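This is the structure I have questions about; it appears just below.
Note that this complex is displayed minus one protein chain, with the remaining chains in position.
So, chain A:
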Amino acid sequence: MLVRHRWRRVVAPAAAGLVLLVGWEVGVRLSDLPAFVLPPPSQVARTAVEVAPLLGTDVATTLTEAGLGLVVGAVVGLLLAVLIAAFPWVSDTLYPLVTLTQTVPTVVLAPLLILWAGFGLLPKIVLVALTAFFPVLVAAVTAMATVDAEHSEMVAGLGGTRRHQFWLVQLPASVPGALGGLRVAATYAIGAAVVAEYLAGQSGLGVFVQRSRKGYEVDQILVAVALVAVLTGLLFLLVDGLARLATPWQRPSLPSRPGRTPL
């Protein structure tokens, strides 16, 4: 049973990926496609090794933008959520507007941000933050609005005021939700940074992609694409790990086994 489970989860997708790569390699070689349209994976791998030493600064730039943007977005999202939970009038006036802003995909705003904030790190950080704050905000607001009545009644029954409700129940109850939103946001962050870099900038993976495109170096673009995927995965794992550290009371979401609770 367990062996079959592991086989399905790891071996099967790996094998499928390998088949795809081999198919791509064979297909490109047989069809004589020029390398500036679609290079074979072997060439992409060779290019990756070649350009790897040059990519350090670009990766650092993109990671800085994504990381700072994510932090700013998370802080802003959580603060807004707190205001919305604490003051009904903030909720009434602000929440619909905030939701409305999400009807504009944030990357559409990138040119404006560059006009306003220049070519440096700032517009990229702002763009990543704009993309990241919303999932955090929604998840935190939902968590605070659906606080367990058992907990809020306990606090009230001990004479707790609204202030106690907020600090003892609502705010801590929102943390797992906000972290869930942050996990979602982490998957967008690198992509948002790269798109912002497409438009302007001195370094970053997006700049590298644009430069490669102008030289018809499709292999380099593919290297960058693979790198974005890997970095996004790593960032997700990092945020996931931090989230676990920050919520040590949460039980691992395994199916409950009998006999685990002490009596």
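Assume a contact is a pair of C-beta atoms (placed from the backbone, for glycine too) under 8 Å apart; a residue touches a chain by one contact, two chains touch by 3 or more; residues count from 1.
Simple rule for what comes next: contacts and distances are computed from a predicted model.
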| item | value |
| --- | --- |
| Among "ATP-binding cassette domain-containing protein", "Carrier domain-containing protein", "Spore maturation protein A" or "Protein-export membrane protein SecF", the UniProt name of the subunit that does not appear here | "ATP-binding cassette domain-containing protein" |
| Listed residues A:Val37, A:Val108, A:Leu158 or A:Leu245, member touching the removed chain | A:Leu158 |
| For chain A, the residues touching the chain missing from this view | 150-151, 153-160, 164, 168-169, 172-173, 175, 247-251, 261-263 |
